[in-house]
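Mind looking over this structure? Questions follow.
Apart from one protein chain that is not included, each protein chain of the complex appears where it belongs.
What follows is chain A.
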Amino acid sequence: MTTSELAPPPVKEAGRALESLAVRGRQGRLRSAWRGRFLRIVVPAVLIVLWQLSSVLGWADEFTLPPPSRIIAAYQELWANGDIQAALPISLKRAGTGLAIGVSLGLVLGLFAGLWKIGEEIFDAPLQMLRTIPFIAVVPLFITWFGIGETPKLVLIAAATVFPMYLNTYHGVRGVDKKLIESGQTFGLRGWRLAARVILPTALPAALTGLRYAAGVSLLALVLAEQINAREGIGYLVNNANQNQRPDIVIAGILIYALLGIVVDVLMRLAEHFALPWRPRVAIG
């Protein structure tokens, strides 16, 4: 090897030129924070105003797209008739029962497959296969199997929620840091005690993520299930309104589903907050 091969490459002088970096004062940061908050409120408000104007100014047929004022009137009507008060608990009970069944099953299977090799060998392959089936696709089959009563609705919601719960629990248990398990073993923890003190508490965040996801999916499955010849519940209100050509009530029903989604998500976040006090709080501001 000659010395010329070892010589370092020439230094690029351009990279050594100096530049001054931008300074952003407290004022600038505050301004951008307030702009963010302002736009978050104003943009949705403008959209709602445009929606209202669309019918006032005749841009859209009031029958195709009823304005917000009509939707509010629809709510008043539904409330006065007692329709909402009757439908909401029924839909919530459907979603809740299906969710409880699916989540319990997913939790048990996930723990079994996560903690025991034999559980993984028995359940993981079939569940991974079933998981790939979109639950929407099995609706006709469920009607054939379970008829058009409450059963297919609950089965559908349970079937849709079992997988997110199973997968997250299983991966949560399997994902517990081997080093923590080893540290438990060093101090004499085996079997049930090792699971209760090290593995399960450490896997809880993943299981709760599964629960949150399952709760979201349960609403999705609820909407679908209530398309199956519902005789009561929010889905029944919507279908009925559709047949009676009341798009305002249809939209009102859809918005109830959306609101349920938000409420469920907030509740789940609160549950996580209280169930996982040991996790460092990530700022949400």
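To be clear about the criterion, a contact is a pair of C-beta atoms (placed from the backbone, for glycine too) under 8 Å apart; a residue touches a chain by one contact, two chains touch by 3 or more; residues count from 1.
By definition in this document, contacts and distances are computed from a predicted model.
The chain absent from the displayed complex carries the UniProt protein name "Aliphatic sulfonates import ATP-binding protein SsuB 1", chosen from "Aliphatic sulfonates import ATP-binding protein SsuB 1", "3-oxoacyl-[acyl-carrier-protein] synthase 2", "Amino acid/amide ABC transporter membrane protein 1 (HAAT family)" or "Bicarbonate transport system permease protein CmpB".
When the full complex is taken into account, the listed residue touching the unshown chain is A:P201, out of A:G28, A:P89 or A:P201. Within the complete assembly, A:S183 is the residue of A:T151, A:S183 or A:N242 that touches the hidden chain. Counting over the whole complex, chain A has residues 179-180, 182-189, 197-198, 201-202, 204, 276-280 touching the chain that is not drawn.
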